[in-house]
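Quick one: the structure is below, and I'll ask about it shortly.
All protein chains of the complex are present and in place, except for one that has been dropped.
Each chain carries a letter (A, B and C) given by its place in the written order, and its residues are counted from 1.
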Amino acid sequence: MLTIDASGVYIIAATPFTDDGAVDTASLDRLIDFYLGHGITGVTVLGIMGEAPKLTHAESVALTREVVQRAKLPVVVGVSAPGFASMAALTKDVMDVGAGGVMIAPPFTLKTDDQIVNYYANAVEAIGRDVPFAIQDYPYASGVFMAPSVIRRIVQDHPSCAMVKHEEWPGLDKVTVLKNFMADGSMRRVSILCGNGGIFLPHELERGADGANTGYAYPEMLVQLVNLIKSDERTAAHDLFDRHLPLLRYEQQPGMGLAVRKYILKRRGAIASDAQRKPGTKLTKESIAEIEFLITRLERNT
Amino acid sequence: MLTIDASGVYIIAATPFTDDGAVDTASLDRLIDFYLGHGITGVTVLGIMGEAPKLTHAESVALTREVVQRAKLPVVVGVSAPGFASMAALTKDVMDVGAGGVMIAPPFTLKTDDQIVNYYANAVEAIGRDVPFAIQDYPYASGVFMAPSVIRRIVQDHPSCAMVKHEEWPGLDKVTVLKNFMADGSMRRVSILCGNGGIFLPHELERGADGANTGYAYPEMLVQLVNLIKSDERTAAHDLFDRHLPLLRYEQQPGMGLAVRKYILKRRGAIASDAQRKPGTKLTKESIAEIEFLITRLERNT
Amino acid sequence: MLTIDASGVYIIAATPFTDDGAVDTASLDRLIDFYLGHGITGVTVLGIMGEAPKLTHAESVALTREVVQRAKLPVVVGVSAPGFASMAALTKDVMDVGAGGVMIAPPFTLKTDDQIVNYYANAVEAIGRDVPFAIQDYPYASGVFMAPSVIRRIVQDHPSCAMVKHEEWPGLDKVTVLKNFMADGSMRRVSILCGNGGIFLPHELERGADGANTGYAYPEMLVQLVNLIKSDERTAAHDLFDRHLPLLRYEQQPGMGLAVRKYILKRRGAIASDAQRKPGTKLTKESIAEIEFLITRLERNT
Partner (left out) sequence: MLTIDASGVYIIAATPFTDDGAVDTASLDRLIDFYLGHGITGVTVLGIMGEAPKLTHAESVALTREVVQRAKLPVVVGVSAPGFASMAALTKDVMDVGAGGVMIAPPFTLKTDDQIVNYYANAVEAIGRDVPFAIQDYPYASGVFMAPSVIRRIVQDHPSCAMVKHEEWPGLDKVTVLKNFMADGSMRRVSILCGNGGIFLPHELERGADGANTGYAYPEMLVQLVNLIKSDERTAAHDLFDRHLPLLRYEQQPGMGLAVRKYILKRRGAIASDAQRKPGTKLTKESIAEIEFLITRLERNT
């Protein structure tokens, strides 16, 4: 299950499709094995980068079941939805097939602090008070900005809140503020795992975050980085990170990051096709050339 | 089926719930009978005011089936969704139970004209080119502003586009521009039905709109108004409308309109409970007093 | 000066221009006399409907001086600006020529409750703690939604806050909440004047608002309405309001309301030209015909 002690790398799993748009279960197994081989500690499926809205309910449940059985690690499922009926239905069904928890982002219609807090209260009531959940704090995608005090209110109101997926930008000081809330006792401990495509990951870990919750196509870097920071090998950690930064930054471009990520995952043999289910983004030949150039430089430097 | 000749009043149907949140099928039948008794020509279910996101897929399909069988009129189903998988799945299932077409609003992530046009191309591919659809042009809810030329591109690209639900504000000149497109041959004919809670309905009809697509709790006014305008009884039309305007304006308040509407529908005997499925808005005692006051004045003046 | 006892009608003054775009001072005088003749109690200049951003600093100050000298009533000046330098500079200069206070709307970049509260703290520091100011609470134009508790924090933090210009929609219950804050002693008294083009004015007054802060082209209706409500002549108040509602609603359309308002003000002889300084909206012949129709009906019913 997802607990407040979640740490390490909860990989944001891509959803592999065949070229004609079917979920590619063989590739899904291969991808999970690839992630496992690099030392991940958990999996998040059906996030933004998992093409969640393109899957039907039945496909979402089937995919979760497959990942749960293959990974034998906590699996967190993105269940954000415009209404609580589908959120509750999906939560029930994925928990039934063994998910460890769910992740909920606020809808863009929320405006005031109270509205956000109230939304999570309704969501928790809808999914059930016993289902561990993560707050997805990703204002650039959701349009909803949560002050640290708002996160604290949600955490304090709901014992089932186990994790904050942190991806506000700038957000380093927000990690520090949340850790200070835990230190001064005004907020109970929850896990803080960081997204943002990993672009600030070493600093976030040094600020006290518990790990990564992103899907960079070289997960071994994420895993090693977390370990190096935990072992206080700061120079080695940053040397490692800096070698990857040019490609990681390229992969993190909003609106085309998934195409880059799937291209690399395919190139590395983790999935059979980099197809996105429609509507997807296609890489131009110029982009592909840039990715190849960056990979060449990365591998030369490794 | 929904056709380009849709006219009259396509009522935006409320979804009746029992006090404990179940879909109230007996009330649904009663409500449809109420609408039919007042002369509607079509029904739109699962719009914003139908609490669509609070229903599961199965409930949505069951509700559509019930309305189709009861109303024996064209039934348009709101199928807007964050992804095409659920949009396509819902469309298929509601068309299978006899829906006459679907209504699609653009997601708030769309920015440029081309992105909007492209979105509808993808949507049409997802739902099937043979399914009649309405464009929901409601920028204050969707955040997406469609220039008349964008609507024209969508209409021209897709023969299955049968209707524009017009509810931009201000939008009277937009009706005129769209009608001029039809007159000058640059856009084929589609039906224009108007929403906006009906607050500009007489003018919209005088500008050439084909009817109403809203859910005011006195549907007889909408029906009579359309008929009076079509019969060129302008003074009688406006006299009728103006008597209703204070209440209609009150019902049209974003964020609480549905609570007002269900309160009146219950008061008029059309539904058993004015409960909204959670999360809903509750009327304060001050609001209820205001509604009662406005109803008293309306009925005195009728 | 603007005080916490402001009541009655603080008219949102239009800014008259000649057809070639110069500020028309003769018309400005005539317009102020027109407003005075109808019994207003204050004037707000350089609001959204005063075309504020189209005036230079020097023109803004000159216009304020003229209105102050002519009206001999409290004059509130809209000083919202993307930066505090111009806000402070304009405030200083308009206060020097006799303005009674300023009105400040929050910029759309603000997201969390704390950011809004902090913005007003910075604004007050910029304009000076001795300058009476009104909070403009107009989320549909500003994009910033202020919970009642946020307004309370601003009011409590700043003794110079004298007024809330209320124009959230729906907002009737917000008036009640703010009045309850005053009643229970958790917020000191400030004046609440209501905008929203007046479309909910009778109800807002009945909820405890102190008056109107809008610019409907028939200010005599606003003045009479406030007086009738204060005298508990409820039926007469609503009868009066309902006669005006069709036109008032037409004038309130976002994006074209000012063109309607100036057209009527010119028609009534209050200004020489209905020109807006560029970029402005022009009425189509269809819109003009609709306004004339509504005026004819209004005057027939009066």
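Keep in mind that, in the parts below, a contact is a pair of C-beta atoms (placed from the backbone, for glycine too) under 8 Å apart; a residue touches a chain by one contact, two chains touch by 3 or more.
Quantities reported herein were computed from a predicted structural model and do not represent experimental measurements.
In the complete assembly, the contact with the undisplayed chain comes from B:Pro139, out of B:Gly39, B:Gly98 or B:Pro139. Of the candidate positions C:Met49, C:Val102 or C:Ala126, contact with the hidden chain is made by C:Ala126. The chain omitted from view is touched by exactly one of A:Asp20, A:Asp232 or A:Glu286, namely A:Glu286.
Interface note: of A:Val43, A:Val67 or A:Ile199, the residue touching the hidden chain in the full complex is A:Ile199.
Although one chain is not shown, part of chain A still touches it, namely residues 169-170, 172-173, 176, 199-200, 203, 206-207, 238, 241-242, 245-246, 249-250, 253-256, 284, 286-287, 290, 297.
By the touch rule set out above, chain B reaches the unshown chain at residues 111-115, 139, 145-147, 149-150.
By the touch rule set out above, chain C reaches the unshown chain at residues 51-57, 59, 81-86, 89, 108, 118-119, 122, 125-126, 143, 277-279.
Please note the rule applied: only the chains that are shown with their structure count from here on.
Over half of the residue numbers at the chain A-chain C interface are used by both copies of the sequence. Chain centres computed from CA atoms place A at the largest separation from chain C. Between the CA-based centres of chain B and chain C the separation comes to 33 Å, rounded to the whole angstrom.
Remark: chain A and chain B have CA centroids separated by 38 Å (rounded to whole angstrom). In chain B, there is no position where the chain touches two or more neighbouring chains simultaneously.
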